[in-house]
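Have a look at this one.
With one protein chain removed, the remaining protein chains of the complex are shown where they sit.
Then we have chain A:
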Amino acid sequence: MAALFQAPTAFSSSNSLDSNKFNHSPSPRSLSERKSSILTVRSDARSNPLLNSAAHKPHRFITNAVATKPDTSLASTSSKPGHELLLFEALREGLEEEMERDPRVCVMGEDVGHYGGSYKVTKGLATKFGDLRVLDTPIAENSFTGMGIGAAMTGLRPIIEGMNMGFLLLAFNQISNNCGMLHYTSGGQFKIPVVIRGPGGVGRQLGAEHSQRLESYFQSIPGIQMVACSTPYNAKGLMKAAIRSENPVILFEHVLLYNLKDRIPDEEYVLSLEEAEMVRPGEHVTILTYSRMRYHVMQAAKTLVNKGYDPEVIDIRSLKPFDLHTIGKSVKKTHRVLIVEECMRTGGIGASLTAAITENFNDDLDAPIVCLSSQDVPTPYAGTLEEWTVVQPAQIVTAVEQLCQ
């Protein structure tokens, strides 16, 4: 397992260079309230699991990731200060900070340089770092993914952007055979510290080929790690962690989440690639989800709370490997599991997760695991059909009700 926790760094209260651009609020509060000088890697923006031994204090859950009202509860020091930005800006911030920190970090992909990225994640970076470090490639996914992997073998740390995750199918050979296997087959001589990232998932009527969820196809490849971001906070943290990782990491973003707005801390932070995020602690049922489905789950959670249920929602974030520690703790508490994912029924992340939980925590389950996934069909273009392909909040509510009988 790669070492992902950054070496202890003192926090500074100066903002990283470009967070000022996104800083809509007046100058942030000082960080003198911070309790320790060790970098605390948090799984959510509120409670700190390392410092708080009393785990899940009851507090308000985030139902949607827009700018939150000031938090009236306890020791969160990061909700008031910090700056507000959109998810793609958070990704860009993380990327920029890492590029400044390490000159070996570079970006390559279609339209990342001059155009600024098709989802603006790399906007302005080419002017700042030059067009070799932010390289515009031709439309040749297999070639430039291979190029990134080759560069990584000699010590560079490329970030390969797929304009849409679906296009990376053309690079599957490179990802499976070279990216995943070279460290192994070379007896450990070569490391492949690449980050492969891009938007995937079902968007708004983009058609079958542009609505794919590749996490299910990539999950079998040994040697890679997969993470999925869902909020600006974890987007930046996971981006930085992925870049610093010595292993190849595939970072799954979602087409519909790029414009989510939230407040993130000014100070530098890196998240753990293998940790799941507790979104809402609860008692009755564990709902495991990731990426866009997190928002459908939280919407369903509102309804469920009104009906008297207390769901525990965990954003698993790490798709490979699963954070079985957090998941196991939750299963032992609630004894019921619902998995909500956007992958297809067959061979998706949910399928693997179901198997993993059954193997490890079978004795703790009071009911069979229910897995809600997308239908096993190519995503249709028609709006109504597309809606029925993906799991909707109403289905989640029904599933929880059935599970909790």
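Everything below uses one rule, namely that contacts are C-beta pairs under 8 Å (C-beta built on N, C-alpha and C of every residue); 3 or more make two chains touch, one makes a residue touch a chain; residues count from 1.
Note that contacts and distances are computed from a predicted model.
S.K.: Which of the following names does UniProt give to the chain that is not shown: "F-ATPase protein 6", "Nicalin", "Ciliary neurotrophic factor" or "Pyruvate dehydrogenase E1 component subunit alpha-2, mitochondrial"?
M.R.: Answer from the record: the omitted chain is "Pyruvate dehydrogenase E1 component subunit alpha-2, mitochondrial".
S.K.: For the full complex, which residue in A:81, A:166 or A:237 touches the chain that was left out?
M.R.: A:166
S.K.: Could you pull out which residues of chain A are in touch with the chain that's been left out?
M.R.: So the residues of chain A touching the unseen chain are 138-143, 166-167, 170, 203-210, 344-347, 375-378, 380-385, 388-389.
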